[in-house]
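Here it is: the structure, laid out below.
The complex is shown incomplete by one protein chain, all other protein chains being positioned as in the whole.
All chains are identified by letter, namely A and B, in their written order; residue positions are counted from 1 within each chain.
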Amino acid sequence: MNLQLDSNGRLRHFLTIEGLPRELLTQILDTAESFSSVIGKPVKKVPLLRGRTVVNLFFEASTRTRTTFELAAKRLSADVLNLDIGTSSTVKGETLLDTLANLEAMQCDMFVVRHRDSGAAHFIARHVGPGVSVINAGDGRHAHPTQAMLDMFTIRQKKGDFAPLTVAIVGDIMHSRVARSEIHALNTLGAGEVRVIAPRTLLPPDIEDLGVRVFYKMEQGLKDVDVICMLRLQRERMEGAALPSEAEFYRQYGLNQQRLALAKPNAIVMHPGPINRGVEIESSVADGPRSVILPQVTNGIAVRMAVMAMAMGAVGEPA
Amino acid sequence: MNLQLDSNGRLRHFLTIEGLPRELLTQILDTAESFSSVIGKPVKKVPLLRGRTVVNLFFEASTRTRTTFELAAKRLSADVLNLDIGTSSTVKGETLLDTLANLEAMQCDMFVVRHRDSGAAHFIARHVGPGVSVINAGDGRHAHPTQAMLDMFTIRQKKGDFAPLTVAIVGDIMHSRVARSEIHALNTLGAGEVRVIAPRTLLPPDIEDLGVRVFYKMEQGLKDVDVICMLRLQRERMEGAALPSEAEFYRQYGLNQQRLALAKPNAIVMHPGPINRGVEIESSVADGPRSVILPQVTNGIAVRMAVMAMAMGAVGEPA
Partner (left out) sequence: MNLQLDSNGRLRHFLTIEGLPRELLTQILDTAESFSSVIGKPVKKVPLLRGRTVVNLFFEASTRTRTTFELAAKRLSADVLNLDIGTSSTVKGETLLDTLANLEAMQCDMFVVRHRDSGAAHFIARHVGPGVSVINAGDGRHAHPTQAMLDMFTIRQKKGDFAPLTVAIVGDIMHSRVARSEIHALNTLGAGEVRVIAPRTLLPPDIEDLGVRVFYKMEQGLKDVDVICMLRLQRERMEGAALPSEAEFYRQYGLNQQRLALAKPNAIVMHPGPINRGVEIESSVADGPRSVILPQVTNGIAVRMAVMAMAMGAVGEPA
């Protein structure tokens, strides 16, 4: 049985894109679309999660991601508790499971979990009680499913249908939870072709099994694509000599105007942020007319609202 | 006059159990019971403190306790301000009393105070203006009255009446504000017999004056008790050689299944948390069917809601 779904096929936890049916991903996108109009209004609140408590359980610092979940929860009228686990209960020797049991006993309804270890969100989801939902806000190299869904939302918003699209994911595939989640989402939603472009040293050995076409050169991989998903160079996650230098990486894999010209004329450029200007992407591209990097951020709030509301049973029917 | 009560005998500050009449403690338990059903519902909010401002003034870090007060305040619909005093106004040389005067001038309504010095909450309560209430969230070795009341709530919930009960408090009595507050509460509520079990080095000299029977051995003290209140070994509060070693302490005073078997068959096991597994308590006991450690946490929210609402005059008549 899928840990993420309840017995009626409804979303209960949101841990990974892998294994979720296409109908459910589409339902997330449709629900996000309905919230999308709300957050553009002066009163950006809906009362769907009033009286519910959402806990941001961040074992790895990320103000940016935490902020998007905090805003999404507040716009659903939930109460939000931010717990920086590095500096709290572990100080007194409390174990993770005891911390979770305590927060559950306090009648918290949802844990948004960020952790440097792959599988941390699944581990937590397996141990929470029946009334609690877990959202993965990024675990190690494994998954970052809300990021992938906001990318899908942005692609659908700009391109309509997934079927005719060729999408290229560029950069440090090896260390990227975003890449893994994007590949699963694109394939589940039926994208025409999913490409990855990276040096051999930044590609996991089994990458083709995920259903992608591998390119080692930008000049080949970007040809006629509809969507370019740049990845952030995760300097903090790279060990040893996998990479010659940032300058060399930029020379070979940085997205500049010349390379962008290889893609289709109306191709869009995405990036999960924060961008490293001059490392993965030229500023004129990041800030240019093809860039949808800031719309991605806006859509991220709507998508997180959708996932939270669905996991708490506040919207939606079984997909 | 009792600093904690107003001229009509209503709760104004909640600083210590000592000196509070039995009727008032019972009123806190009854009020908590009424909130107890609210926090089990999906919409866990009541509008009793809407528009009021509760300040968590924590001079000693405790994410866990702060979290319970923050949740309690939010479920009463109050606005909550978390001030970590170690890193704020004292930086600029502002004294404690100036900080308080400023927060009062900002029309804050309640201070929840945690401090490593005994008497800190009383000191603050003596200096605030007439519109402000102070709740002691733990001061040095002195008192932790909301913890004691959530313990009482849990005992009443599981056992009904206090009169026939024998209650044993086990461990580091010397450094425990929880033990002091529990002893006062149990005696005020008329518990049949209150026992403490500890090595001589962890017992204050005048302990029997508080109305307890002293035992130095678990095998004697646990005999036929109805309730076992384990204490946390406060390593951070112990100076010098009061204790031989954690292993030796566990050998003599740790609660395991064999010792638990000395108590009455339906005895319950409590612990204020966070538990040190294998130091004060065996995991199989902490997680076993007699343990009410997690219900204590749940009840802690309801009890703190009750104390806050009563101190702000939002519920209740004079006891």
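The criterion applied here is as follows: a contact is a pair of C-beta atoms (placed from the backbone, for glycine too) under 8 Å apart; a residue touches a chain by one contact, two chains touch by 3 or more.
In this text, all values refer to a predicted model and were calculated from it rather than measured experimentally.
Interface note: of B:98, B:161, B:224 or B:248, the residue touching the hidden chain in the full complex is B:98.
When you scan A:16, A:31, A:53 or A:68 for touch with the missing chain, the hit is A:68. The hidden chain makes contact, of the residues A:42, A:205 or A:289, with A:42. Note that of A:9, A:140, A:204 or A:273, the residue touching the chain absent from this view is A:273. Listed for subunit A, the residues touching the missing chain in the whole complex are 39-45, 61, 63-64, 67-68, 70-71, 74-75, 273-277, 294-295, 297-298, 300-301. Seen across the whole complex, the unshown chain contacts subunit B at 50-53, 79, 81, 83, 87-89, 91-95, 98, 101-109.
Note that in this section only the chains that are shown with their structure count from here on.
Work out the mean CA point of subunit A and of subunit B, and you get 42 Å between them.
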